[in-house]
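Yeah, one chain of the complex is gone here, protein chain that is, but the others are all in their spots.
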Amino acid sequence: MTAIAKPAGPQRRRTRPLAQACLYAVLGALALVYIFPFLVQVATSFKPDAEAAANTVALIPQTFTFAAYDRLFAHSDFPLWFANSAVVTVAATLGRVFFASLAGYALARLRFRGRSLVFALIVAVMAVPSVVLLIPKFLVLNQLGLYDSYAGMIVPLLVDAAGVFIMKNFFESIPVSIEEQARIDGAGPFRTYWSVVLPMARPALVTIVILSFQGSWNELSHFIVATQSPELTTLTKGVASLSSGQLSQGTQYPVKLAAAAIMTIPVAILFFVFQKHIVNKSEGAVKG
Amino acid sequence: MTLAPQTPRRTGSSSGPARTGPARRARRGEGTAGWLFTLPVIVILGLFLLVPVLMALWVSFSDWTGRGSPLAPGVGFVGLDNYAEITSGGGLPERDFGLAMRNNAWYVLLVVPLQTGLSLFLAVLVNRAVLRGRGFFRTAFYFPSVTSSVAITVLWMFLFSSSGAVNQVLSWVGLSGPNWFNDPRGIVHVALSSIGVDSGPAALTGSDALGVTWWDWLSGPSVAMSAFILMAVFTTSGTFMLLFIAALQNIGPEIDEAGLMDGASAWQRFWRLTLPQLRPTLFTVLTLGLIGCWQVFDQIYTGTQGAPGKTTLTPAYLSYEAAFRDQRWGQGAAISFILFAVIVAFTLFQRWALRERDGERRFRKTANGGAP
């Protein structure tokens, strides 16, 4: 978590102005390629349908309109999708932070029979690619009577093996002395975990928050197989159905792009808030 | 979503509990607490990962057609029938599976090297920028990685539409772009037909594997799939770039400077000094790339549903479609297990390749007279 970047060398390198100029030209061009699509996206969401289809590159709409946003917020289930995504994401994130740190702590510090077995199980589970679980998850949710309910959407997301793994590694990297002191003072394992260990674990907890927020907010396949009611549609599922034209025929780019832009905002905020944390540590979330 | 957790270096004082032997006099309640603390994780992972896998394994060997419980008494065991139908049945299921494997294989073949190469390139460039610029560029390159695959697919469908931004930009330099997401032609076939080869030799068109002729296996990804390939490179290169930057910073400038004194060129220094040190990260990136690339689902579900001409069908999407649309649950489950096996095989292969390299290095060292 705290891999400290060594003072980097570039400033000390003998700078050659021409090489530096080239470097920045290349970097600038690449950055443009990476950012431009998002600018086009935002610009198009403010264009009327016809202009969006006719003039796809212009960054400034000739006719500036909120029609797409009006349509999304006033004439569709979009607010509901957003609320569902928010509820599920917050619940899943809280659950993951709590359960992953709890289990990580136990696996790192507490001695109990079967500990290595539990850890092996968690490592094994990390190796199962999520996409093969598509059909299986539906079957089990169904069997448990959780299909098409908030519980069915949230409970499977409450725990993720990688989070436990990260927390265990973190707890093993911090000194035990403080906990020992708490124990000697007579605190039980949960007290020790809750009031002594957890406050020290902030950097690792932030990692879990980022991973689980991003993961749950962007999750699609789980919601496809876990629900069918329109009231339980999340942003990903809703926008995907919008995109594949299942709700309407025709292209309607501004509405789709506006929806996609809005669903990016929360993760973008998270990203900018924790940016330092994300880029300064060596581990990161990797998209599948 | 996969994760690349890097084990933090253990500090000397934090010996694991296994080694803090004296406290064997069992702190009271620790055993119970240990189980209690891990119980939620065990129950949830068990219920939503292990049990589902076992249940689907049963479905893949059964004739369940999607009504009522697959564990009900009326559902029969059919052995390997479902697996046989998709690998040697000779009908549509086999051909669809073959096409999906072909599409995804090309996807992997192109995405993995491209995203690895690009992310390494970006990392090296960003690492050379002065500190302030570094933050900006890192943000710019990483941003696509935080967006959801659904949102990015929606954007991509727009950018690559027939009169979309990509084709407009191409037209500025006098190129007329294809109708990306509606173009089923394989890019290798397109290249061949531009030099006048429009159909393959009989040796390739006459025989087939999984219902797809060898000529079609070699078609390359379709133009539509190529757009998805570009998208994957676009969205993943930022993440992998971060891994490479971290690794580059851990190397530090000393080695590079040593190389400088030897009079090596920048290219030589990178190739001979920097790259070997990046190897662990390189392997992490390759492994994650391989695993991720075999799981293409969200993009296809959101974007093309396998069209045009089934050239963006992937095994993951086919498995979904077979079960949820066509009521062939057994075959759908069988496809996902074959996919599972493919992913495991690739991971093992990668590990094996890694091990081989280590042996090689040790061997070379010894041969050079260095003490092992």
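Labels A and B are assigned to the chains in the order they are written; within every chain, residues are numbered from 1.
By definition in this document, contacts are C-beta pairs under 8 Å (C-beta built on N, C-alpha and C of every residue); 3 or more make two chains touch, one makes a residue touch a chain.
As a working rule, contacts and distances are computed from a predicted model.
Visitor: There's a gap in the complex where one chain should be. From "Multiple sugar transport system substrate-binding protein", "Acyl carrier protein", "Cytochrome d ubiquinol oxidase subunit 1" or "Probable inorganic carbon transporter subunit DabA", what does UniProt name that chain?
Guide: For the chain not displayed, UniProt's protein name is "Multiple sugar transport system substrate-binding protein".
Visitor: Give the residue, chosen from A:S85, A:S241 or A:T264, that touches the chain omitted from the document.
Guide: Within the whole complex, the residue contacting the unshown chain is A:S241.
Visitor: Can you work out which residue in A:P79, A:G145, A:P175 or A:P203 touches the chain that's missing from view?
Guide: Residue touching the absent chain, from the options given: A:G145.
Visitor: Which parts of subunit A are in contact with the chain that was left out?
Guide: Considering the whole complex, subunit A reaches the absent chain at 53, 116-121, 123-124, 138, 140-148, 224-225, 228-230, 233, 237-238, 241, 245-251.
Visitor: On subunit B, where is the contact patch with the chain that was removed from view?
Guide: Touching the chain left out of view, subunit B contributes residues 46-47, 50-51, 54-55, 65-69, 71-72, 74, 90-92, 95-96, 161-163, 179, 182, 184-185, 306-310, 323-327, 329.
By our rule, only the chains that are shown with their structure count from here on.
Visitor: Cα centroid separation between subunit A and subunit B, in whole Å?
Guide: 18
Visitor: Along subunit B, where are the residues that touch subunit A in the complex?
Guide: It is residues 1-11, 13-14, 16-18, 20, 23, 26-27, 29-35, 37-38, 40-42, 44-45, 47-53, 55-56, 59, 69-71, 122, 125-131, 133, 135-155, 157-159, 161, 163-165, 168-169, 234-236, 238-240, 242-243, 245-247, 249-250, 252-253, 256-257, 288, 291-292, 294-295, 297-298, 301-303, 305, 316, 319-320, 323-324, 329, 332-333, 336-337, 339-340, 343-344, 347 of subunit B that touch subunit A.
Visitor: Quick one: in the complex, what on subunit A touches subunit B?
Guide: Residues 1-3, 5-6, 8-13, 23-24, 26-27, 30-31, 34-35, 37-38, 40-41, 44, 53-54, 56-57, 99-100, 102-103, 105-115, 118, 121-122, 125-137, 139-140, 142-144, 155-156, 158-159, 161-162, 164-166, 169-170, 172-177, 183, 188-190, 193, 211, 214-215, 217-218, 220-221, 224-225, 235-236, 239-240, 242-244, 251, 253, 256-257, 259-261, 263-264, 267-268, 270-271, 275, 278-279, 281-288 of subunit A touch subunit B in their complex.
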